[in-house]
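For this depiction, one protein chain was excluded, whereas all remaining protein chains were kept in their positions.
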Amino acid sequence: MKITTIIGSSREDSNSEILADLVTKDLTHTTIDLKNLSIQPIHDLRHTDGGFQFVDDDYDTIINAFLESDLIIFSTPIYWYTMSGIMKNMIDRLSHAIRDERFPQFKEKIKSVEAIVVAVGGDEPKIKGLPLIQQFKYTFDFLNMRFSSYIIGEGNKPGDILQDQQAVAQATLLNKQLKEL
Amino acid sequence: MKITTIIGSSREDSNSEILADLVTKDLTHTTIDLKNLSIQPIHDLRHTDGGFQFVDDDYDTIINAFLESDLIIFSTPIYWYTMSGIMKNMIDRLSHAIRDERFPQFKEKIKSVEAIVVAVGGDEPKIKGLPLIQQFKYTFDFLNMRFSSYIIGEGNKPGDILQDQQAVAQATLLNKQLKEL
Amino acid sequence: MKITTIIGSSREDSNSEILADLVTKDLTHTTIDLKNLSIQPIHDLRHTDGGFQFVDDDYDTIINAFLESDLIIFSTPIYWYTMSGIMKNMIDRLSHAIRDERFPQFKEKIKSVEAIVVAVGGDEPKIKGLPLIQQFKYTFDFLNMRFSSYIIGEGNKPGDILQDQQAVAQATLLNKQLKEL
Partner (left out) sequence: MKITTIIGSSREDSNSEILADLVTKDLTHTTIDLKNLSIQPIHDLRHTDGGFQFVDDDYDTIINAFLESDLIIFSTPIYWYTMSGIMKNMIDRLSHAIRDERFPQFKEKIKSVEAIVVAVGGDEPKIKGLPLIQQFKYTFDFLNMRFSSYIIGEGNKPGDILQDQQAVAQATLLNKQLKEL
């Protein structure tokens, strides 16, 4: 099972990254750190003559991750009650990717990709993070991806997440379940 | 009453902009078009020695809009069931703005700013756009801003929004109500 | 077009009923007032030998409304952020109705019924009533009914709803649209 974690935090060793690391512990996986990539915002050209135009940035890294993974873990801090802006720009560009003539198999291929969301926030995330989960659900439904599970953790200062016993327990169990596959 | 509309679409004459224009019709207002500004993603340095660092981009335009407006209309297309990435990056940077020593009055001042959200999407937006509204609510609550109303419209192709009679009626009435203030 | 309004309030002339009346103004329609019916709570016997048992109460009134209507308007006050208990008990019994051998055509027939929700609450209903709308959506999706629109109004004291200009405008337009069908 090929696993890729996409990291949406702007911090080193962020809480959301630490929690995702518990999920993938001792499992072979690839990590993509969005803050180290250059990804342009979407320019919506669906209804323009010529359609989407080639964008010269690092987005092919994302496309290849979707093409080559069986499981993608979306790890994001909860900034202002939803995913980080860099995670959102990455998601937005999927509108282009599913229409990109360079990757005609993309839309079909990703139907077999499983998705897990790991999100950590500081302001009542287990309540106020729920709309984020609902949005990811709508997104994965649109893409026909299976949204197999999510973990919402609470943390503010670096390392806080390890004090959230429920989130740690969920991540540890998910790690065990992934190993048994 | 000083009104600013912040436009989050990547398209010219987007449906969300058209709908926001109905709200501000014949009212003096300023428009900020995010796609024409350079705004960096947040770098979360809240827990780092020295805190947030000066970012040399166009964000002061946003800060000044918050400082000078009585009402801000957040006009965004619904991309993947939430606000556009460029709108999200703008929101994310509020974490810095409320701590920016150059604008010590910012956090207090914006408590008197009223917020309206105008969002247009193509995939059942009046249902699937509700988590977005909930997130804006949490955001405005955090900032102690009054979230006075929102309009969700349906549209996909350019101009579609004018076929959404309910959204047009809501915008027209809101425009009338703003004129009476 | 055969229209039935199901009233979930415990009050006479409730705000949610007044708002629903605006939607059906000058349109032939039937009204079912749940507070005047005796409807037992569901007894979940799906997994028991023999399955659901005949319940001797007024629920056939509801079943016939679903069988005979083209459009059902669910009018409910928002009590504690969701529908009233009497409306909920009515909804719960659908689990029995779709398996009731006396009405083998029920499950298929209701796929052609359109649903509208009219809900009125007193505590920020346009935000805090959104989970209720999401639940109705899931319910109508399960039943393959088309959820064509909803109106959330604000009101507390009797008659308050008429002060909610946005809700009144939405109801008036919806009434006009229904007349044009």
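Each chain carries a letter (A, B and C) given by its place in the written order, and its residues are counted from 1.
Methods note: contacts are C-beta pairs under 8 Å (C-beta built on N, C-alpha and C of every residue); 3 or more make two chains touch, one makes a residue touch a chain.
All figures in this text were calculated on a predicted structure; none of them were measured in a lab.
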>> For the chain that was dropped from the view, give me its touching partners among the shown chains.
In response: A, C
> Touching the left-out chain: which of C:N64, C:Q135 or C:S148?
Replying inline: C:Q135
> Among C:E68, C:E108 or C:D123, which residue is in touch with the absent chain?
Replying inline: C:D123
> Mind pulling the chain A residues that touch the left-out chain?
Replying inline: 126-127, 130, 133-134, 137, 147, 149-150, 165-166, 169-170, 173-174, 177
> For chain C, which residues lie in contact with the unshown chain of the complex?
Replying inline: 9-11, 14, 35, 41-44, 47, 77, 79-86, 88-89, 91-92, 94-95, 123, 128, 130-132, 134-135, 138-139, 142, 157-158
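Note that only the chains that are shown with their structure count from here on.
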>> With a Cα-based fit, what is the angle in degrees between chain B and its identical partner chain C, given to the nearest 5?
In response: 180
> Which chain pair shows the largest tally of C-beta contacts?
Replying inline: A-B
> Distance-wise, how many Å sit between the C-alpha centres of chain A and chain B, to the nearest whole number?
Replying inline: 25
> How far is the middle of chain A from the middle of chain C, if each middle is the mean of its Cα atoms, in Å?
Replying inline: 38
>> Please output the residue numbers of chain A that touch at least 2 other chains, ranges allowed.
In response: 134
